[in-house]
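Data block below; observations after.
Left out: one protein chain. Kept in place: all the others.
Labels run A and B following the written order; every chain starts at residue 1.
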């Protein structure tokens, strides 16, 4: 990190700083809508906007690699997974009356506390340090890679072990007992447009909404 | 199972590629006239002169698309003192091609060869009523009827030609004998003269 003794101060912001602030406000707004909207799929789509805004913030901080990984992993995969799950529940178009979990105040408290902690940590760590982004890019792929695999190899590997554990756990959960397996095949059946259950009753139901049937089946399988 | 994995996939690709290099089978119809086989069933032509209004075609037609009107006329006796003959005169002969299913039964049953297949097929109309072809239009189609294919070299002679030939031969023979008799009669008096 480059420390510059005489930093320009906050009173005469440059174009990048203005853009940073504006995108930050937009991201915050999108994030607020994400957690307050009653329309489930809209929440997921606003999450895309929030995550994309974050990626732009990374870009403005010249952390290009992090920005694109953010888009690739979060927008491209996590949100798609989320939408996939939402579609399996046949999320209605319009408001869902039961989208409010009832512990909004608890969530708000936790969120504000977490935000306050993070902001305090960052502010306390850097104070008025001025990091010059004009020079050699601190967030370029080369620098990121070198730092990650030289100084932070141990945490990196520990994280991958954690992910591996999660993966193994998912496999164990999905293989437990026959009902769970039936539910999985039912979900696959919904995907291919065929009723997975082969009873005559399923025939009439599959046109109406095989995905709903699959989800209800999975619920019974889990309980 | 094929010996090499992916063998079938490669074969499929080869088939499509080979087809691409070959000439396509598309007929560019409005631009190029189609090559129709000789007995194509396009439209039915009426050879009015042969029609005797026997109504066989109209009766045999499975979907009743042939309309025939006629009246009887009395023909005066050919020879004086003979009997009067009655004759059917065709007033209307129409085929509704919006009903016709091109089975060709009318042509088959016509005992007097008054109906023929023509390969013409471009008579689409914007009004369905126009598809009822009246007698003059049916007569016009006759001009498009192709000449029947030639018979096999060793085939039996067509009946009508055989009959016509026999008549012609008989006539010729009669004329010849008549001529011979004539000469004989001519010579006889000459001999008698002599």
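Rule of thumb we're sticking to: contacts are C-beta pairs under 8 Å (C-beta built on N, C-alpha and C of every residue); 3 or more make two chains touch, one makes a residue touch a chain.
The definition used in the following text is that contacts and distances are computed from a predicted model.
Per its UniProt record, the hidden chain corresponds to "NADH-quinone oxidoreductase subunit H" from the list "Biotin transporter", "Quaternary amine transport ATP-binding protein", "phosphoenolpyruvate--glycerone phosphotransferase" or "NADH-quinone oxidoreductase subunit H". For the options B:20, B:79, B:124 or B:155, the residue in contact with the chain missing from this view is B:20.
Contact between chain A and the unshown chain involves residues 39, 41-42, 45, 48, 64-65, 67-69, 71-72, 75-77, 79-81, 83-84, 86-88, 90-91, 93-94, 137, 140-141, 188, 190-193, 207, 209, 211.
Although one chain is hidden here, its contacts on chain B can still be listed: residues 9, 12-13, 15-17, 19-20, 22, 24-26, 28.
Methods note: only the chains that are shown with their structure count from here on.
Here the spacing of chain A and chain B, counted between their Cα centres, is 81 Å.
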